[in-house]
Each structure stands twice: as C-alpha cells, then as structure tokens.
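One structure is given here, and the rest of the page talks about it.
The other protein chains are all here in position, but one chain of the complex has been omitted.
Then we have subunit A:
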Amino acid sequence: MSTQDPRITQAQAAWEAWNHLGFTKRSERLKKLASELPPLRDAQVQALLRPLLDLSITMEPIQVMPGPTGESNELYLNGRGVTLVIGDDSASEVAFIGQMISALACGNCVVLQWPGQSEWVRNLVEKAHMFGLPEAVIQHLPDSPLEHTLALDGLAVVAAVCTTEQARQINRLLAQRDGLLVQLVCETDPQGCSHLLQPDHLLRFVTERTRTINTTAVGGNATLLELGSTEL
C-alpha cells in the first residue's frame, strides 16, 4: 500500500507560509475561529482553548540569549511540519480539538483522523475552511487502518487522544518508520485534558531555532565602543 497521501503533500507545501505567520497571528485567527465555529464554542472547549492559545502567543517573542559582545544570539520557535491528529474510541471532542488547535497554533498543518467520528471531523474541517483557514492547513484524512495511517510519508508529529494501551501501539508503529523520529504527543486523559493543560504540551509541537550573527563582520562593535567611553 502506498505511503504517499496527496493531502499530506499539500499540507507540506502549505506549511512554510502557515509557519511564517507567527504565533500571535495564528492564535488570533484561531481565537476568532474558536469564537465562531460551533463545535469550538462549547464552554468546555473554550475552557481548554483559551489557556492554550494564550500560551501559544507567549511563544512568539524571539528570546535574546546572553553572550559575548559583538555577536547577536537569538532563540525562536517554529512548527515541526505536518501533524496527524488522531483519536480512538476513548477520545473526547474537547481533547481532540485541543490537540488540533495546539498543533495549528504552533505552526503545524494538520490532518485529522478519528475513526468512527469521520462525519464530525469532516464537518469540523469544512467549517474551518469556511471560516477562513487555508484548505491545506487543516484536512480530513479518511479512516484507514492505523498501520497504514501511521506509515504515511511526511508526518512530523502525531497528536493522539487515546488510551495508554493505544498510545503504546501507536508508538510501536511509529518506531517502525524510517526517516525522522516522529514525535508522539498523547493525551490519555480525554475528559480532564490534564496533559493538554500542562505548560510543556505546546513545546512538543515546535522545534527550536538559534540564529547567531557576527555583528562585527563589517566594522566594529558600536555597543562596546560606547561602553569604553562611559563616564561612570
């Protein structure tokens, strides 16, 4: 069976633009979506999404790292790529949406699959498109055997809402893949969403980038020269 899926290819192509939007703009769009899209307006969903999206906004600022003079060092965050959001029988709508929004807010494109809840997922995706999310950024992945889904090329993250047993199974299947190590982010508390509410959760959907610039490559070090003439 082919491990290629056109939806994932489309999502990969759309990723760069979605990722470059930045956390704040994405979160604003997702907040708007959450306020308008019926399944997301549910009070419990809102109770989950509010802190998630607020937290994601805090991930926007570039962190200036300390270091020797004459060099600029910055740390910032990017999405990882395409995230498969997947649910099993134990999953709840709120946790599934939580995983989806977490992935999107962090700059990932998502493909959604929840066997047995296909209609609900399709409906969710259609509405998201209607409310302005780009089609390739959020897509429905029709039901297929878990083994097949988890073998699809181009996945960077799998965000699951499932039992611990299912999590182990998913982990095993992902480990069979070649290429990059796909990150598995599980919520095994579909009612309480305790993992989703932890501050580390969103970090699993991002990759860190460091940018170092030799600011003296052209001339000298203005800041330092200024300090050399300090009158204190």
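Please note the rule applied: a contact is a pair of C-beta atoms (placed from the backbone, for glycine too) under 8 Å apart; a residue touches a chain by one contact, two chains touch by 3 or more; residues count from 1.
In this section, contacts and distances are computed from a predicted model.
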item	value
Protein name (UniProt record) of the chain left out of view, among "SusD-like starch-binding protein associating with outer membrane", "Peptide ABC transporter permease", "Response regulator transcription factor" or "Bifunctional protein PutA"	"Bifunctional protein PutA"
Residue among A:P39, A:G70, A:P115 or A:P134 that touches the chain left out of view	A:G70
Hidden-chain contact residue, picked from the options A:I62, A:M130 or A:I213	A:I213
For subunit A, the residues touching the chain missing from this view	16, 20, 44, 47-48, 51, 63, 65-73, 75, 80, 94, 164, 167-168, 171-172, 174-176, 178-181, 183-184, 186, 191-194, 197-200, 203, 207-232
